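In this view, the complex is presented without one of its protein chains, the others remaining in place.
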Amino acid sequence: MRFRKWFVTCIVTIVAMMGGALIAEANANGELTSIIEVQKYYRSIHIMAMLLVGFGFLMVFVKKYGRSAITATYLLVSISIPLYFLKDSLGLLGGVDSDIDRLILAEFAAASLLICAGAVLGRLKMHQYLLLGLLFVPCYALNEWLLLSGGLGMIPEGNFVDTGGSIVIHAFGALFGIGAAYSMTTKKEYQTPIGSDNSSDRFSLLGSMVLWVFWPSFCAALVAPKDIPTTIVNVILALCGSTIATYIASLKLRGKISIADIANAALAGGVAIGSTCDKVPSSYAFVIGILAGILSTFGFAVIQNWFHNLGKKVDTCGVLHLHGLPGVFGGLIAIIAVDGISKGNQIKGIFITIVVAILSGLIVGKVLSLSGRRQTPYIDSEEFEIDERII
Amino acid sequence: MRFRKWFVTCIVTIVAMMGGALIAEANANGELTSIIEVQKYYRSIHIMAMLLVGFGFLMVFVKKYGRSAITATYLLVSISIPLYFLKDSLGLLGGVDSDIDRLILAEFAAASLLICAGAVLGRLKMHQYLLLGLLFVPCYALNEWLLLSGGLGMIPEGNFVDTGGSIVIHAFGALFGIGAAYSMTTKKEYQTPIGSDNSSDRFSLLGSMVLWVFWPSFCAALVAPKDIPTTIVNVILALCGSTIATYIASLKLRGKISIADIANAALAGGVAIGSTCDKVPSSYAFVIGILAGILSTFGFAVIQNWFHNLGKKVDTCGVLHLHGLPGVFGGLIAIIAVDGISKGNQIKGIFITIVVAILSGLIVGKVLSLSGRRQTPYIDSEEFEIDERII
Partner (left out) sequence: MRFRKWFVTCIVTIVAMMGGALIAEANANGELTSIIEVQKYYRSIHIMAMLLVGFGFLMVFVKKYGRSAITATYLLVSISIPLYFLKDSLGLLGGVDSDIDRLILAEFAAASLLICAGAVLGRLKMHQYLLLGLLFVPCYALNEWLLLSGGLGMIPEGNFVDTGGSIVIHAFGALFGIGAAYSMTTKKEYQTPIGSDNSSDRFSLLGSMVLWVFWPSFCAALVAPKDIPTTIVNVILALCGSTIATYIASLKLRGKISIADIANAALAGGVAIGSTCDKVPSSYAFVIGILAGILSTFGFAVIQNWFHNLGKKVDTCGVLHLHGLPGVFGGLIAIIAVDGISKGNQIKGIFITIVVAILSGLIVGKVLSLSGRRQTPYIDSEEFEIDERII
């Protein structure tokens, strides 16, 4: 009898404790969930700064094309984000529940589109950038769905390692852009180089720095709170590595430093660390950054010259060297750097991306060229009022 | 007896559960409250970036007036924020308990002041911008108090819908500025146009982009955490809508795109969605943005020309077209878009704002003109050292 009384008392105590804890947690959880969503929102704003100010100003270096580059950036962002929302609300090619997650995924699509546009910059009219956006987003969403959401059962969900989008965002955008540039550019156009505006260097460097600063938020955008510190330290160390490596490689490969190398290749560490940013120790991250910086600078300083001498001048901004090569490198490095990775699926995913990106890029380039083309690059004054604004 | 025992046991369990939950919540609440305050603080920093970098650089397009525009921005922000704090510490015209809420409200006042200053830019000396700030803030605080805090019992607190300040911030600042410009500008001045500095376009676009990027934080600054995701998605969709609409409208109305339209009217969606940003579905937000972009571009491309041809050249930056019209439009749209809104109070609030803003603007313009005026716009070299800085 006495024992039974104590037993009941203990049970009551434990039940009450657990119950109280559960109630408190349930009450707190609502608020905690909101708080975590708001924190994600700040990362989405950082990404928006990268899209508009970062990519926008990084691209103003093209001669007599500054207004167009900025306006194109505005239009590409403004068409791709609502389009991605529309796709999600129609339930096509996967989708998420959280508004902020959807916003971040839409921004990722916009980032990939801006990378793609870098390859054809100066060869499109404004309405063609809008058309490019309309055609690009479905292809991007298809590839994203195949790699990350188990689309068509090709790669089981969660089996492709690409937290910060080295493959899905960077390599896809770059290869799509090169495909489009290749199929839409005539032989004559190849030979008409796109000049660069020397006085815009500082604007390009501003764009570059804005990308550098907010890159950690890009990679950590959808990472769980507890993994964020590791992730962002990794991204920053990778960027430090690629920045130093770019300076040295640029000096060694060219004899003098190229400011275009600094503005671009310094970011290659961020591109390459994307796939593995939450999964490697920080010393690895620094080394990945260094290697990516060397690779990217080699692209700008050596590979670009080869193409140039062959008379093959596609890829206005050199997205192959900043996003294409370092992106693929980042996706491949995961195979040796991440424990327990499914190597087969990783390789399969990279392969799918390359195929989908290049094929759809080639087709879209053809479609774009049907909507109007010509042999010399566009300049601002064709589409913009260029006179003193008297107000 | 047995029943009574069980009854007591159950009561004990429930009391203990609830008590435990309450204690846990009380303990957690202190921290949660701090965390939510810190999150608000990040939005306040985003707003500060809009005030200085955003508005500051959007206004550097005036010819030979770049240094002055930036310095004026610095001074207007630095005078209005402490002044608003002083008002609050004196307990005048309402007030809030939280330091961060007060900071955000002070930044709203500074934003409205910068909008107002856009109308008279180039027509004031530096000390007159300080004087403008000193005179503007009390008028702004009065209107804010009448509309949002039940001042004079005109509108019951909480009955005016204007979360992101379409009316209280944007329309008020623009109409006050136009009133001031009208009463301080002589006929001769009207006819001396203020030239624009073509080479500053990229700086203006930088300012524009910074405003675009951080606009969601402006509208969501004081919104509760759980409503933030909806709010910011709405603001971003409205901005996307106005950006695309501006491109199309600018091209249709002018034949060529005006980069000034892009830099300004692309933001009109943010102005117009202010009132209803946390209360409408996202499809509405996109449409509101499109309409605001068209309205604003119409203002810059058509209305501004009418005034110009009439020899009435007030409003240096076109704040009527960017903040005035889209602001009033945003306040009115709430009447049809928000369920359960008090239509009478909404209209009354808009009416009060128009009257208070124009009247006080007219008076303040007169006062400013007493402190010094002249017929031609000022240029940097009158107040600034313009020689090589030898260091």
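Every chain is named by a letter (A and B) in the order it is written, and numbering of its residues begins at 1.
Following the convention adopted for this analysis, contacts are C-beta pairs under 8 Å (C-beta built on N, C-alpha and C of every residue); 3 or more make two chains touch, one makes a residue touch a chain.
Being a predicted model, the structure only gives us computed values, none of them experimental.
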Touch with the omitted chain, as defined above, among B:Val8, B:Leu152, B:Ala224 or B:Val302: B:Val8
Of A:Met48, A:Leu83, A:Cys219 or A:Ala260, the residue in touch with the unshown chain: A:Ala260
Omitted-chain contact residue, chosen from A:Ile232, A:Ala249 or A:Leu320: A:Ile232
Sole residue of B:Ala16, B:Met154, B:Ile303 or B:Leu332 that reaches the chain not shown, by the stated touch rule: B:Ala16
Footprint left on chain B by the chain that the document does not show: 8, 12-13, 15-17, 19-21, 23-24, 27-28, 30-32, 34-35, 37-39, 41-42, 44-45, 48-49, 52-53, 56-57, 60, 66-67, 70-71, 74-75, 77-79, 81-82, 85, 98-100, 102-103, 126, 130, 200, 203, 206, 383-386, 388-391
Sites on chain A contacted by the missing partner chain, in the whole complex: 9, 12-14, 16-22, 24-25, 28, 32, 35-36, 39, 42, 46, 61, 63, 193-196, 198, 201-202, 205-206, 209-210, 212-214, 216-217, 225-226, 228-230, 232-233, 236-237, 239-241, 243-244, 247, 251, 254, 256-260, 262, 266, 282, 286, 304, 308, 313, 316-318
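Note that only the chains that are shown with their structure count from here on.
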Distance from chain B to chain A - Cα centre to Cα centre, in angstrom: 32
